[in-house]
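Just dropping this structure here.
The complex is shown incomplete by one protein chain, all other protein chains being positioned as in the whole.
Going in written order, the chains are labelled A and B, and every chain counts its residues from 1.
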Amino acid sequence: MPKLQSAAELEKFRAEILASRDPAKPCIAVCAGAACDGMDSAAVAAAFVAEGGKLGDKIEVRTTGCHGYCEKGPNVVVTPGDICYFEVQPGDVPEIMAATLKGEVVERLVYQDPNTGAKAVHMHEVPFYKHQTRLLIGDNPKIDPMRIDDYLAVGGYAALVKALSEMSPVQVLDEVKKANLRGRGGGGFPAGSKWETTRNAPEKTKYVIVNGHEGESAAFMDRAMLTGNPHKVLEGLIIGAYAIGAQKGFMYTRHDMPLLTKHVRNALAQAKEYGLLGKNILGSGFDFECELHFDVGIFVSGESSALMRSIEGNPPEPRPKYIRTSVSGIWDKPSNLNNVETWANVPQIITRGADWFTSIGSEKSKGTKLISLSGNVVNSGVVEVPMGTPLRTLVFDIGGGVRDGKTLKAIHFGGAMGGSIPADLIDAPLDFDGMSKLGAPIGAGGLLLMDEDTDMVEVARYLMDFLVNESCGKCAPCREGMPQMLHILTNLTKGEGKPGDLERLEDLAEVTGLASLCALGKTSADPLKSMFRYFKPDYESRIAGGSAGK
Amino acid sequence: MCEQKIDGIIEKYRGEPGSLIHALVEIQHENHWLPREVLHKIADALTVPFAQVMQIASFYKTFSLTPKGRHEVHVCTGMTCHLRGAAKLRAKVEELTGLKDGETDAESRFTYETGACLGSCSIGPELIVDGKHYGRMTPEKIEDVLKQYE
Partner (left out) sequence: MSELTEIVLQIDGQEVKATAGMTVLQAAQQAGITIPTLCHHEKLEAFGGCRLCMVEVEVRGWKNYVVSCLYPVAKDIIVRTRSEKVDKIRKVLVEELMAHAPDAPELVKLAEEYGADRDRFERDASFCIVCGLCVRYCNEVKQKNAVGFIDNGARREISFIPEVAKEECWGCQECFAICPTSYAQAAYLLTEALAFPGQRKAPIHAIKPPEPVRRVIPIMPIAATT
């Protein structure tokens, strides 16, 4: 493949790809997302390929990233028509192939409502999907993440073309600011303002970074995005670099997900081959390179300044942020860091405009949000809904409610640094500020359902146990405060609470929150604080009555 | 241990102190653990004080400073697996192997570790052996899974 030298060449190439593809030709998309892969969807895909070989070239088989409905994997989607098959086994393959050739549906493998028995064949009819707005994750079933041509076929890199050929860097920046795109990594900080700070920093050398660390327990949407559609994230990054004036980017991601690393590595190589990375991208005069970096398995390395230390090759200890990393980050150069989902939003803002983007979502939180739905939920998976969607829609309409016919006790957001709210707040809208006020900030977007049997003291103990092992140990309040909280919580779960334990916990939580160096320590006691706000009787009962019930 | 490959990796990063983590990751993947003499070689080649090599090598869970067993048994203790009964899986693995978190048996058959959420929460609780996922596990099924690994 020779390098694409201009916007026109890219569009011509895209037209050729589309012309070579017959939209009427059936295509079978086998999901290879983390959960489906864990259920050996590779064997299913292999069976489709073998069967397809026998039938000549009449059906295309594609291995894709996460479709979303992880609970019912391995997932298979047949186009045209977006026919969804669930829990597909290699033995089902000949039947699916035969039916597909005849334009028929294998009834026994489609969705069936557990209560009414009603069937749903097409994706837009399946309850899990029909309440979603899948702007970011929706392309996943259409793309083999190893093939850049698949991304081009769905309109990929059109935003980059537009930005480079029709817009100045400042115009791109203004569009992102106007869209009020807020960082999806946890803080909800406006991405445009952060970009502007880096752009305006006096140093000429500037960096942009994709934070794909996703160390938050039970959050798996970013890797679904990055593994399933790496070019969308990369396209966002290149556009951001253009707006900011950065010459170099870093993709920072986990080393322990073989498909993720393979796809990202391949995407970077293909983009370089096509001339979408490197010198003079599409003849615009803009130069940009991107390097891949891996975290080595500790949560604190996802903290932005610790992450930057790690890219420099230093121990991943966070730096105190009295100078922001957007002004002085990697090697003391201005460095703009956003997470996977934030970057993935950029191309559509450029293509469809800020006005379109701000028409989706709530007043202060625009666009959609990817959510990892798990815990005691019927339908776990990766979900995308407009900001402002009531939690009830997520939990019941999409999630199907609580497993095993139990009732909902709490909704937990944001993993080990998030918070839990009681079931009666189920009508709260999914919104950065609203959820923060309730004490359960969205965080990166891991949403867990906890059923009536959940012991809230045990949950706090569990989360603290997780964080104790993920702390770097540099600063005293985090290193010392968390193990002390863990010790007390462990005693409480055993019913061995002592008078004064709750006051000790409150003091430790307050000081760890106030005095810790980085976000990990500062928010480590947030789950506990939310528990004290909503579930304090659960804790008090452990002091007075020994191992009193839940 | 494949000395040549390790030396090759070290040579690739000679004189680059900033590549310490890359070198350690590659050697860990290749050799499954980081022997002390290899860490000394890295320190000399990359011109990083040995104390700092030790700091990094002992900091991250990914790196192992002791030899690992032929098979790595991992029980996910992520939040969803936890809510869905990971503790029972741990107890069963510990009972069957006699190992505690992080230990390797005398015959070097298994190294047992708990930890990081790998994002396949929907099929939790999970047992992962040598990277192969066994989703929706129950304690009863564990013995049959482990039997497959000698």
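Definition applied: contacts are C-beta pairs under 8 Å (C-beta built on N, C-alpha and C of every residue); 3 or more make two chains touch, one makes a residue touch a chain.
All of these numbers come straight from a predicted model, not from anything done at the bench.
Student: Which of A:21, A:147, A:487 or A:533 touches the chain that is not shown?
Tutor: In the complete complex, the chain left out is touched by residue A:487.
Student: Pick from A:80, A:258, A:473 or A:537: which residue touches the chain that isn't shown?
Tutor: Considering the complete complex, A:473 is the one touching the chain left out.
Student: Considering the whole complex, not just the chains shown, which residues of chain A touch the missing one?
Tutor: 298, 300, 320, 322, 468-477, 479-484, 487, 504, 507-508, 510-511, 514-517
Student: In the complete complex, which positions of chain B touch the hidden chain?
Tutor: These residues touch the chain not displayed: 40, 49-52, 54-55, 58-60.
Just so we're on the same page, only the chains that are shown with their structure count from here on.
Student: Which integer distance in Å separates the CA centroid of chain A from that of chain B?
Tutor: Inter-chain centre distance comes to 25 Å.
Student: Which residues of chain B touch chain A in their complex?
Tutor: Result: residues 17-22, 24-25, 52, 55-56, 59-63, 77-80, 82-84, 115-124, 126, 131, 133, 135 of chain B touch chain A.
Student: Help me check something: in the complex, which residues belonging to chain A touch chain B?
Tutor: 34-35, 37-40, 70-71, 73, 214-220, 223-224, 255-258, 294, 296-298, 310, 312-313, 315-316, 372, 374-376, 380-381, 412, 415-416, 446, 448, 450, 454, 462-463, 466, 469, 472
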